[in-house]
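The structure follows.
A protein chain is absent from this complex, but the other protein chains hold their places.
Chains here go by letter, A, B and C, matching the order in which they are written, and residues are numbered from 1 within each.
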Amino acid sequence: MGEVRFGQAINLALDESLKNDPSVVVFGEDIARPGGPFGVTRGLLEKYGELRVRDTPISEATIVSAAVGAAMSGLKPVVEIMFMDFITIAMDGLVNQAAKARFMFGGQCSVPMVLRTPHGGGVNAGPQHSQCLEAWFAHVPGLKVVIPSNSGDAYGLLKAAIADPDPVIFVENKALYAVKGQMDDDAPALEIGKAHIARPGADVTVVSYGAAVNTALRAADTLAQSGIELEVIDLRSIQPWDEATVLASLSRTHRLIVLHEAVTAFGVGAEIAARMADVGFDELDAPIVRVGAPFMPVPFAASLEPQYLPDADDLIAAVHKVLA
Amino acid sequence: MGEVRFGQAINLALDESLKNDPSVVVFGEDIARPGGPFGVTRGLLEKYGELRVRDTPISEATIVSAAVGAAMSGLKPVVEIMFMDFITIAMDGLVNQAAKARFMFGGQCSVPMVLRTPHGGGVNAGPQHSQCLEAWFAHVPGLKVVIPSNSGDAYGLLKAAIADPDPVIFVENKALYAVKGQMDDDAPALEIGKAHIARPGADVTVVSYGAAVNTALRAADTLAQSGIELEVIDLRSIQPWDEATVLASLSRTHRLIVLHEAVTAFGVGAEIAARMADVGFDELDAPIVRVGAPFMPVPFAASLEPQYLPDADDLIAAVHKVLA
Amino acid sequence: MTSNSRERLLGLFERMLLVRECELKLAELFSDGEVPGFIHLSVGQEAVAIGVMDALNDSDTIASNHRGHGHAIAKGVDLDSFFLEVMGKEEGICGGRGGSMHVADMSVGMLGANGIVGAGIPLAVGSALAHQVQQNNNIAVAFFGDGALAEGVLHESFNIASLWKLPILFVCENNGWSEFSPTSLQFVAEVRDLGKAFKIPFRQVDGNNITAVADASDEIVSDMRKNGGPRVLECMTKRVHGHYEGDQQKYRDADELASLGDYDPIMLCEGELRKMKAADKDITAIRNRIENRVSAAADVGRAGTLPSFDRLLSDVYTPVQEA
Partner (left out) sequence: MTSNSRERLLGLFERMLLVRECELKLAELFSDGEVPGFIHLSVGQEAVAIGVMDALNDSDTIASNHRGHGHAIAKGVDLDSFFLEVMGKEEGICGGRGGSMHVADMSVGMLGANGIVGAGIPLAVGSALAHQVQQNNNIAVAFFGDGALAEGVLHESFNIASLWKLPILFVCENNGWSEFSPTSLQFVAEVRDLGKAFKIPFRQVDGNNITAVADASDEIVSDMRKNGGPRVLECMTKRVHGHYEGDQQKYRDADELASLGDYDPIMLCEGELRKMKAADKDITAIRNRIENRVSAAADVGRAGTLPSFDRLLSDVYTPVQEA
């Protein structure tokens, strides 16, 4: 299939899932007639009709809880929350209903739903349209959290998420939508919970996910010129996350950095670091360093946001720190 | 003043704050006429009247956002969310409004509000009435999170929280409400962000907060009999948390365990551990071990909940592990 | 009055009595320390659960709330499994992980009691959406109290249900109280006016009159199956016990408490049956049957095993199917 944009890869995965499984339905704000605020759901209404592809009112709490009820009644809903920041309104359906139904009902049912939502900055959208809140969901037993870094993974992981019997939060970095990437029709199916070594390297393990993986790869290119080889691990999913792959890499490099766009404090990196400071302790030759956003809301101004967002330079500085 | 119950200490702090500051108001579900689901707000309506102490409808989202608007308009609201699990409905007011107002408005205003809410298990209240979700809020720049472990601290910290100019989530472990503890009228005022060494000890640092501190103290008593001395640090607040005190302790003991009732994965302990695996790396003589709840919703049955909740035995096992 | 209608009323009577006796038994077990946590009894409100469920099929779905024992039993949850669950036993319908506030039975379309006030309402909307997409002519029912009227999801759900013409019946069990506060201090609107605003046909019935509830439900549900779209049914009823078992209800007037007996749906139904000349022995037989059934179920509950922790982790996520 060649190069496709990240957003289009998602569209293709939705299209294919709708085509192959009549129980898949898609709903969210402005996703049907208008084709989605980022154009990601374009054409689906025309192909699959109003019964299965619906625009909703601005009622996030009910949209998400309705997806849970629908999932318990035979459908596989894929719903969209337009910006991850708005998920604050829809937490009950995710946390108290979707995540717990299977467990608290003693395994009687699964809740096969996917919630797609864009996170991240880079477009000066300001403090209420840029947050990365995935750490919240990784802390909630019963939810899965998947975050692709490129078109091919977005396609494969979204198909896996829709096929998954449990509730999956599928997070799309909005700065990636227009980015092109390789997508192979005959790529093997992706499995949620398996990381991918995006670049092998012997000196420092860099664990990342989502758009930040690309930042890591850029830093790796730069550092390679001075003979430092990063091993870049793309987690692909943060709940569950692939502890074995990270530990194996750490056992080779003995140095660990975690990079993500979210606020560092109490972020996803904390769990990776904490876990490695336990099970990987004997492998560590240097402090574990986390690179993420500073502890503040995402600022709006053109001069502020780039400094706020963790970039390749920040990672390179961290690499020098763990190699010092 | 002697021994008072944890719930009564909170009542006294509310009473005193209402008495001394006319801008303090208290509202929540069943907190006025009925005196609160746990009796914590008893007598306040009678003393301070309907204008300042109000029962609300079951409208958590609006209760919390109204507190934000009121705080921006001259009041110091103290609102109650009856169980921390219900905070899922009120996230927007906290995360997108209260936490960000000061920053995104360029420091024009503060949002002096307190949200009181009980967390924790121990009363077989089941999966939707027992959660410890404080890690979410610690990840949100702009919020403070305070969690007392005993009556005296509850009193002093709640007064500090109400006096604080910024939004504070004040978390009360519901299993503590009936527990008595020392409360001194002339105790010095408590400062949010300062930890307390609840028990000094040379062998292992145990960092904890809330009711789990008492678990740690029990384990410390037991271990002391076999000559193992735990240093138990009561964080008192997890955002901000007192990194300096933890690091200083680690520099003495060289061994670190974090204990809390919340789910271990992506919990508060992850941040403490991650931070110490960075700034405290050279001090560490053993893996950092976290003791918390397993990755599942809180089960209901009498035989299940006690096993779910981390206890002194779990901590003792962890101590043996880091001393091995 | 036909013997047919008497037979029907006897059936409804028996089912209401079943709910009542189950809950009174639970109250007993609770005070004996055999029920962990807390329980909310629907004593006095049985006509709502039984009357509405009378109109439903097994393939219809319901979402309930914290006061959901009646809904669960009426929808057909096996009685033994019900007691086992509320008592926190391994053989319970939910393996003892949920308890009173989380009884569910997917096999009879009972999507769960709920610990979060209002949360069942949008779940039922989703279930109705599934019925609509699957074009299976089933309906979904949301049961909620007057207290839940104040939650925003009610408004959102009314809107979406009406906009999308979903096959959902909103049943408000208005018992005048939400916990320790009277409705008058909680909610200013009438459900009727909300229904009208959202263009959803509304009906209010005496929720303590089983015939009224059952007849209204039958009419509404057949109308829904024929014509589609949502409906609202408000059932005016009385909460007899405390908000939770053990609540002394000091916040209620003595007069109000004293009058509750006059509204007892089971007593009223029995009066009706006697007017219909139902035989004493039939009523006595029902009483005996229910008593035996309930005490047998309670015995099964008592004899259940305490769940073991080891199996728990495997139900957080769906186990991967082996190929």
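The definition used in the following text is that a contact is a pair of C-beta atoms (placed from the backbone, for glycine too) under 8 Å apart; a residue touches a chain by one contact, two chains touch by 3 or more.
Predicted model only: the values in this text are computed from it and were never measured.
Contacts of the undrawn chain with the visible chains, over the full complex, involve A, B, C.
Looking at C:L26, C:I62, C:M87 or C:L154, the residue that reaches the missing chain in the full complex is C:L154. Residue B:T56 is the one among B:N11, B:T56, B:T117 or B:T215 that touches the chain not shown. Across A:V123, A:A202 or A:A317, the residue that sits in touch with the chain not pictured is A:V123. Touch with the chain omitted from the figure is made, among C:F187, C:Y263 or C:Y317, by C:F187. Here the missing chain is touched by one residue of A:N11, A:T41 or A:T62, and it is A:T62.
Contact between subunit B and the unshown chain involves residues 25, 51-52, 54, 56-57, 59, 61-62, 64-75, 77, 92-93, 96-97, 101-110, 141-142, 144, 165-166. Not every partner is drawn; the one left out touches subunit C at residues 150-156, 159, 162-163, 185-190, 193-194, 196-199.
Taking the whole complex into account, subunit A touches the unshown chain at residues 29-30, 33-34, 37, 55, 57-62, 85-86, 88-89, 123-129, 294-297, 299-305, 307-308.
Going forward, only the chains that are shown with their structure count from here on.
Rounded to whole angstrom units, the spacing between the C-alpha centres of subunit B and subunit C is 36.
Separating the centre of subunit A from that of subunit C, both taken as means of CA atoms, is a distance of 40 Å. For subunit C, residues touching at least two other chains, in rising order: 96-98, 102, 114-116, 152, 312, 315-316. Multi-chain contact residues of subunit B, defined as those touching 2 or more other chains: 61, 85, 88-89, 126-128, 295-297, 299-300.
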